[in-house]
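One protein chain is absent from this view; the other protein chains keep their places.
Read from first to last, the chains carry the letters A, B and C; within each, the first residue is number 1.
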Amino acid sequence: MQLTRPELLDAYRRMRMIRAFELKLAELVTAGKMGGFMHLYAGEEAVAVGVCRHLADTDFVASTHRGHGHCIAKGVDVAGMMAELFGRATGCNKGKGGSMHIADVDKGMLGANGIVGAGIPLATGAALSAKLRRTGGVAVAFFGDGASNQGAFHESLNMAANWKLPAVYVVENNGWGEFTPTDFVIPVKDIAVRASSYAMASAIADGMDFFDVSEKAAEAIGRARAGEGPTLLECKTYRFMGHFVGDPLKYRTKEEAERWMQQRDPLDGFEARVTEAGLVASADLRAIDRAVEEEIAAAVEAAEAAPLPDPSEVTTDVYVGGAA
Amino acid sequence: MQLTRPELLDAYRRMRMIRAFELKLAELVTAGKMGGFMHLYAGEEAVAVGVCRHLADTDFVASTHRGHGHCIAKGVDVAGMMAELFGRATGCNKGKGGSMHIADVDKGMLGANGIVGAGIPLATGAALSAKLRRTGGVAVAFFGDGASNQGAFHESLNMAANWKLPAVYVVENNGWGEFTPTDFVIPVKDIAVRASSYAMASAIADGMDFFDVSEKAAEAIGRARAGEGPTLLECKTYRFMGHFVGDPLKYRTKEEAERWMQQRDPLDGFEARVTEAGLVASADLRAIDRAVEEEIAAAVEAAEAAPLPDPSEVTTDVYVGGAA
Amino acid sequence: MTQQRKLGFGQAVNEALRIAMETDPDVILLGEDVAGGGTREGEDVDEMGGVLGTTVGLVKAFPDRVLDTPISEMGLIGTAVGAAATGLRPVAELMFIDFLGTCLDPLLNQAAKLRYMFGGKARVPLTVRTVTGAGMQAAAQHSQSLYWMTAGIPGLKTVVPATPHDAKGLLLAAIRDDDPVIFCEPKSLLFAPGEVPEGDYEVPIGKARLVREGSDVSLIGMGATVRMCEGAADQLAKEGVSAEVLDLRSLAPLDEEAILATLEKTGSVVVVDEATPRCGIASDVAALCVDRGFDFLNTPVRRVTAPHAPVPFSKVLEDAYMPSAAKIVAAVRDLRT
Partner (left out) sequence: MTQQRKLGFGQAVNEALRIAMETDPDVILLGEDVAGGGTREGEDVDEMGGVLGTTVGLVKAFPDRVLDTPISEMGLIGTAVGAAATGLRPVAELMFIDFLGTCLDPLLNQAAKLRYMFGGKARVPLTVRTVTGAGMQAAAQHSQSLYWMTAGIPGLKTVVPATPHDAKGLLLAAIRDDDPVIFCEPKSLLFAPGEVPEGDYEVPIGKARLVREGSDVSLIGMGATVRMCEGAADQLAKEGVSAEVLDLRSLAPLDEEAILATLEKTGSVVVVDEATPRCGIASDVAALCVDRGFDFLNTPVRRVTAPHAPVPFSKVLEDAYMPSAAKIVAAVRDLRT
C-alpha cells in the first residue's frame, strides 16, 4: 500500500500535532494553567493516525481516558480541543467535558471516556447502527491492554463477532495499566489471542511503526466495510510520559523508557523511512513542525483569551428538552 | 480411575435423587402446591455428581439458577431443601431464599444464584480464601453456556489464571440459554477454547457420561489442589425439561429432546456401564430408586407439615448485628 | 367514552412496540430472548417473545429489527447506548431491573451523561424496558423495585405506568423521547387487563395522573401501589374519610406541581412505594412536601414502603414485606388520631 506524498505529509502532520499538543499540555498543567486529570498520548501517535487515516467523518471511533491523539487523528479541531482543556465556553464540549470526555460527534468522535472499557460497547453500538442503517460506515474502538480485562471487552467482542458487525477493536498495548505492568495482570503474551474466544479475525501490529499499523488497519477496516465482520487489532506500543501529568514514574525504570524513546519513537521511525526512501525531504517535515508549533501557540492564545462558560450553563444540556 | 462399589452406589443414588427430586418439584409446582421461579436440573445429573464426588465440605461450590442438582451432589440435606422450596421455617434457608438462592454454607454450598454469571467471582473469591488461608481447599464454579458470555466470566478467569488459584470453572453447556440456542449467541463450537485467553488449562467432558466427567474433574481438581492453577472444564449436556417449570417448550423440537432423553440419559448410561461390567446389579439400583422415592415422599410430607416462618422474620438476618 | 377493548399490560406494551416500529424504521428491539430463539431454518418451532412473552410476534413482523442478544447486559445496554448516539432509536430489554448491577455503567456514565459532557452535541434516544417489583415469590434477586436508582441519575428519565392505557401511551412517548428513558413494567400488573384505546397515542412523561378526588388525605402511589391506594380509598370512604389518589407515573422528572396541588387540597399525604425505604421516591415526595409544601402541611407525611430488607421468598414473608391497602388505611388512621 503506497501512500502519496500528500498522504505522507498529512500523516506526519497529525502525528507531530499530537506530540506537540501533548507536550504543550504537560507544560500547561505543570505550570498550573490547566486543571483536571490529564492522560497524554505521546509515543502512541502511530496507532491513532495509522488507523484513523482510513476513516471518514461518517465512521465512528470510541476512545479512552487517553483520547487527545484519537481526536486529532480523527480530525477534531485543535483550537476547539485546546479551549476545552482550558474549560472555555468555546471548547468543543463547551468546557463541560474536559480531557476525559473530549469529543466531537460530527467528526465521528464519540468521546474520550473516563471509564476504562466503556468505549468498547459504544463503538459496538455505532457498528450496529452502521449495519442496520446501511450507512457503509465502520466503527473503531480504541482501548488499552488494561481495558482488555474488562467484562465490557468480552461481551462486546462476542456480540460483534456473532452479528458480524463492521467494527475494529484496536487494543493499544503499551505494557502498562497505570503503574502495573501488563504481564502482572494478563497471563498471555499477546492480547490478540483473545479473538479466538469469539472466532474473530485478529492481527498484531508494531504500534511504533505507522506503516505497519496503517497496513493492518486497512485490512481490518476493509473486512469490516465488506461485511466480513470485526477484527481485534493489537498494536504494541509504549507510553512515553507518565500515566497522568504529575505521575512521578517511580514504578518503571528510566532505562526502559529511554530505550523506547530513543530507539522506537514513531516520529523518528517515520522520518527515517520516508527520507531514506526519498519520498519526503527532512526540510518538508521541519516546515510541518514549525506550522504545528504555530497552530498550537495560536490555539493556546485563543483559548486563554476565550470567555469562560456562564455559570447558568451548569444545568443546561442535561436533557434535550432543556434544563433539568 | 476405578470406583469402588460403595462409590458407584453413592454416585447413582445422588444422580437418582436429583432426578426424582426435580420430577417431584415439577409435579408440585404444576399442581400449584409450590411457587416461585423453578429451574430444574434433570438431564445434567452426571455433571454435578461427577464433579462434586471429588469435593469435601471444606471445598466450596458456587451454583446457578439451576442449583438443586449442585446442592444434592454437594451433600445438602434433601429434607431441608424440600422445606425451603415449600417456604417453610424449617427450610435450609429458613424459607427466605427459595429455589434461586438455596444454599448451605456449612456444606460448602455457596448458593444457587439468580444472577447469571454471578457465582463465578464468588467461587474465585472462595479459591482466593483457600489459597491465602492455606486450607488446602478448592472452589468450583458451575455455570451455563450462556453465563460464559458474561463479563464476570472473563474477569474472573483472568484473575484466577493470573493468581494460579485453586479453582475449577465448570461450564454446563446444555445447548440452550433460556429459549435461545447456544450457537445463536456464541460463535465458537467449544466454550473450552475460551481458556486460551487466560493461558488456562481446559478440558471437554461428555456431560452425560458420569465416568468421563468424574475423570476429567479429578484431573482439574487435582491440579488445583496441587497449586497448579485453575481449569475450564466444559461438560456437554442437555436440559431434559423446560427452562423453568411452565415453559411451553415451543422453541425446540420434540425430536431433539427425545433424542437426548432416549439415547443419552446419564442414569441409563451409568446403569448400562456398571451392570454390563458386572460391578453392580440392576436390582441394587432399583432398591436405591425405591429408597430415594421414599426419602423424597417423606421430605414432602415433613415439609407440608412444617411451620411457616413468622412474619417478623421479614426483617431479621439483614445484618449480623440484627434487624435492619 | 365509548366502550373500549381491554388488553393486558403486557399486550399494551407489545402494541406500543409494534406501532413505534411501524412509524419509525430506526426503532429496533434488542435483549435476551426478545425474539426468543428457536427460529432455525425448517424447524417446526415458534419463538417465545421474551421470558414473559411481552414481545411475542414482533420478530415475525420485523425480522431484522428484533435482536436476541447473548446474556451480556453490559454489552447489550452499552451497545444500545452507542447505537442510540449514532442514529438508531433502540428499545433495549433488561429482563428484570434486578440485573441493573450488571449494566449500570452504560446508563449511569454513558447514556445519562454523553449529552452534557459533550456540551449538548449528542442525543441518546434510548428506551430501556424492564420488569420491576415483587409479588410472584421470585425472591431477592428478581423482585426489586430499583427505579429509585435510575430516577436519581441526572440525564435519565424513569417512568412506571399503573395501567395498560398508560403503559401503551408512556412507552410510545418514551421511545420517541430524545433522552434516555427507563420504562418499568411492574410484575404484578403484567397480566392485569384494562381499557386500551386503539391506534397511536402518547401519555406525556412528567405528568402525574389524578386517579380519584378527595378532600381529607392524599394517597400518592406509583405502578403497583396505585391499586393499593385505590383499595385503601374505598375502605377509608366507608369510614367517612375522603382520600384523593395520585398516580405519579413519572418518577423522573417528578410532577412537583401535581404533588403540591393535592397536598394543598388535603393538607395530609401518605406516599406508597413498593421499593425499600432509603433514598427512594417516597423520601423525595416527603422532602418536597416539607420544603415547598410546608405551609400546606396539617399532618406528618407518612411513607408506606417495603422494609429495609431484601425481598423474601416464602409467601407469608413476601406478603408481610409488601405494602397493602390495609397498611395504607392503618397509616391514615394513625395520622388522624
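General remarks:
By our rule, a contact is a pair of C-beta atoms (placed from the backbone, for glycine too) under 8 Å apart; a residue touches a chain by one contact, two chains touch by 3 or more.
Bear in mind that the values here come from a model prediction, so they are computed numbers and not experimental data.
Across the complete structure, the visible chains that the omitted chain touches are A, B, C. Touching the chain that is not shown, out of B:T64, B:N93 or B:S214: B:N93 (per the contact rule at the top).
Looking at A:A26, A:V116 or A:V274, the residue that reaches the missing chain in the full complex is A:V116. Here the missing chain is touched by one residue of C:E15, C:E32 or C:D98, and it is C:D98.
Only one of C:A61, C:A287 or C:A326 touches the absent chain when the whole complex is considered: C:A287. Of the residues in chain C, those that touch the hidden partner chain are 74, 98-102, 104-109, 112-113, 116-117, 139-141, 146, 148-149, 151-155, 252, 254, 276, 278-284, 286-287, 289-292, 294, 297, 299-303, 307-310, 312.
Mapped onto chain A, contacts with the missing chain fall at residues 35-37, 84, 87-88, 91, 93, 95-101, 113-117, 146-147, 149-152, 176-181, 184-186, 248, 250-253, 308-309, 311, 313-315, 318, 324.
Seen from chain B, the chain kept out of the figure touches residues 60, 62, 91-97, 101, 103-106, 110-111, 113-115, 118, 120-126, 128-130, 132-133, 135, 139, 151-152, 154-156, 158-159, 162-163, 316-321, 324.
The rule is short, and it goes like this: only the chains that are shown with their structure count from here on.
Farthest from chain A in terms of Cα centroid separation is B.
With centres computed from Cα atoms alone, the innermost chain of the structure is C.
Distance from the chain A centre to the chain C centre is 40 Å, each centre being the mean of its Cα atoms. Residue positions of chain B touching 2 or more other chains, listed in rising order: 149-152, 184-186.
Those residues of chain C in touch with two or more other chains are numbered 69-70, 72, 74-75.
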